[in-house]
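Okay, so here's the structure we're looking at.
In this view, the complex is presented without one of its protein chains, the others remaining in place.
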Amino acid sequence: MGKTVLMQGNEACVEGALAAGMRFYAGYPITPSTEIAETASVRLPMVGGRFIQMEDELSSMAAVIGASVAGVKAMTATSGPGFSLKQENIGYASLAEVPCVIVDVQRSGPSTGLPTSPSQADVMQARWGTHGDHPVIAISPSSVRETYDLAIRCFNLAEKYRTPVIFLMDEMVGHLREGIELPDESEIEIISRKMPESMDGDRPYKVKEGEYVPAIPPFGSGMRYNITGLIHDDTGFPTNSNEEADKLCRRLLEKIEKNVDDIITYEEKYLDDADTAVICYGGTTRSVMEAIEKLRSEGVRVGMFRPITIWPFPEKQIKELSKKVKRILVVEHNYGQLVREVERCADEACKIDFLGRINGTVIPPTEVYDAVKEEA
Amino acid sequence: MASALIEKYMRQQHLPHIWCPGCGNGILMRDVAQAIDNLGIDRDNVCLVSGIGCSSRAAGYMDFNTIHTTHGRAIAFATGIKLARPDMHVIVVTGDGDAAAIGGNHLIHAARRNIDLTVVVFNNNIYGMTGGQYSPTTPQGERGTTAPYGTVERPFDIAALAAGAGASFTARGSAFHAMQTIKMIEQGISHKGFSLIDCASVCPTYYGRKNKKGDAVEMMKWQRDNAVMAEKAAGMTEEEKRGKLVIGVLSRSDYPEFTAEYQKIIDRLAEGRK
Partner (left out) sequence: MSRRLDLRLSGSGGQGVILATIILAEAALLAGKKAVQSQAYGPEARGGMCKAETIVSDDPIWFTKIQTPNFLLALTQQALDNFAGNVSDDAVIMIDSSLTLPKCLEGKKVYSLPILDTAAEKVGRAMTANIVAVGAINKALNIVSHEDILKAVHMHVPKGTEELNTKALLAGEALLD
C-alpha cells in the first residue's frame, strides 16, 4: 500500500483503467463524466497511449472498438444522453466480441434532464439499451477506491469474456474526492485476451468444446480474418443459416450465464441476524450505510446487501437473502428499476419495499433510517 | 491478369459477390486490390474497413484484415484502428449514403484532423441495399423510390466536401476509368494524411432504371463520353462543367498528419518535456 492521496472518482476511474492496461481512449465531453476524458488526455500520452476527442458519442464508441480490434485496451466514458447514442455500437461489440469498457456516469434524465445531478436511472438501459438479445456485464462502484479497483476489473472481465463491460458509475461517486491508498502494482491482477495457439486457422470465432470465448487475434498479427456485425459463423463471415444464428446467439448469452459465479461480486454487511435487508448499489450505498450504522447502534436488526455486479443480476444471492430476512428495502436513485429484479427473484414470503428519488437530489440517510424504522 | 489478381487478393470461397449484374462495385473493388498490389504493401499490414450498404460488402470479399462495421461509422472505426496501429495502412471502403449522409460528420472531422486514412467511395448516387432511395449524391430532379417526383435536394460533391473540410488528398475516379482510378488509389494510399477518392460507380438496377439511364453498358458509356480530366476542367467555366464527370487528382497539400503529430507529444513526454 502506498500513501493516501486525494482523488476524485472520475480520476480514479482513469488511474484504474491505466493500471489495467488501457492505452486508448476516445470520448466526447459530457457532464458529469468529462473529468474522465480530461484526465485520460493528460495521462495516456505519458504512458505511450493515445487519446482522441471524437466528433460525437457514436464515433467515440466506434473508435474504441477499432482500437480494441487492433489489440489495444480501450475505453470511453459518457453520461445519459451519450450512453443512449452509443448503444448501437455497444451491440456491435457484443456480437463481434470486441473487448471494451464503457463508463456511464449516470445523471438525472430523461433527455438532457438535470446534467449535474445524481441519478441511477440507467440501470435498465445498461441491460437492454442496445437492440437484440445480447450479453452484458455492468459493474457499479460506491467509493473512490472501489472505482479504481473496479475499473481494473471491468477491463479484466471485458478481456476474459470478450464483451463490452459497462462501468455504471453515478455522479455521487464520480464527482466525489476522497482519500485513497492506491495498491502496489504487484497486487493488481491483470487479465488480457487469450491469443489463439496458431495464426494459421481460418476460424477465429471457433471455440473448443465446453468453452464459450473464442481466442481471436488482433488485426495485424498474421491471421487475416473478417469481423462483421452480421450474424456469422466461426469463420467470421456472414451467414443466413438459422442453425448458425441460434448457435452464435446462444453462445454469446451463455458465455455470461455459465460464468455468473466468476462475474458476480457483492458486499454483505450485518446480515447474520438481520430482519430487514437494505439493497443498494453505487453512491446510494453511502446514505444507506450511514443510516444502518445509526440503526445498528440503536439495536435495530438491519443489514445491507450491495450488488457490485449489477448485470448479470445476482439472482441466486437475492433468492437466498429473501429466505433469510422478513423484509427487503431497495434504495436507488430512480423510480424503481433494480427493485423489479429483486421482486422477480425474491421468495414470495419476503416483503419488498422501495425507496427512490427522481428530483436530482441525494436520498439523505435520515430518509433511509425512517424507511427502515417504519416496520422494524 | 485479372484472374491472378483475384486469386491473390479475393476470398474466393465467398464469391460470387452479391452485387447485381452490371454493378460498378466489382470493378472498383478490383481497382483497390490492384492499387495495393502495385504498391507492394504487406497485406497483413493492410486493414480494410467498411460500413453498411452495397459498397461495404467489399471488405468481406478481400483477403486483408477486414472489418464490416455499422452504418456510417466506418471512418470512426478506422480512426481507432489507425491510432492503435499507426503503422498499418487503413483503407475505408464506403458508399455515398454511408459516407456523406449517416456518416457525414465522421467524414468531415477525419478530413479536418488529416488522419492518415484512405477513403474510397463507391458512389452510385442511390441507396442500393435498401432498394433505390435517393441519396445525398442523387442529382437534383432525379428519381428514387423516396423521390417519386424527382428529388428537390441538391447533391453533395463528396470530394469537394472532403477537401473543404481539410482532406489533404482528393481525387475522382470512375468504374469506366479503371487505369486512372487505380493510380489515384495508389496515390491516396501513399499519401500521408487523409485521402479520399470519390469513385463514380454504376447502379443499373436502381439508379439506372429509375432514371432511364439505360443498361450497365449505356451507363459506362456515359462515364466515358462525359469525363473531363481535372487538368482540363481547371480551365473550364462552371457552365461548361455542368453534367460532366471531372476525373483525376482534385486537390492535395502536405498539411501535417494527425497520428504523426500525436506521436510527437508522446515522444516529448517520454523525454520529460511538456
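Read from first to last, the chains carry the letters A and B; within each, the first residue is number 1.
What we mean here is this: a contact is a pair of C-beta atoms (placed from the backbone, for glycine too) under 8 Å apart; a residue touches a chain by one contact, two chains touch by 3 or more.
A quick note: this is a predicted structure, and the numbers were derived from the prediction, not measured.
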item: Where the missing chain makes contact, among the chains that are shown; value: A
item: Selected from A:178, A:244, A:315 or A:347 as touching the chain missing from the view; value: A:178
item: Residue of A:211, A:293 or A:374 in touch with the missing chain, whole complex considered; value: A:293
item: Contact residue for the chain not shown (choose from A:48, A:110, A:222 or A:364); value: A:364
item: Residues from chain A at the interface with the omitted partner, ascending; value: 4-6, 31-32, 115-116, 172, 175-179, 286-287, 289-290, 293, 362, 364-365
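Definition applied: only the chains that are shown with their structure count from here on.
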item: Centre distance in Å when chain A and chain B are each reduced to the mean of their C-alpha atoms; value: 38
item: Residue ranges of chain A in contact with chain B within the complex; value: 23-24, 26, 45-46, 48, 50, 52, 54-56, 58-60, 62-72, 74, 88-89, 92, 219-222, 224-230, 237-238
item: In the complex with chain A, residue positions of chain B that touch it; value: 11, 14, 43-45, 47, 49, 59-60, 63-70, 72-73, 75-85, 88, 105-106, 108-109, 262, 265-266, 269-270
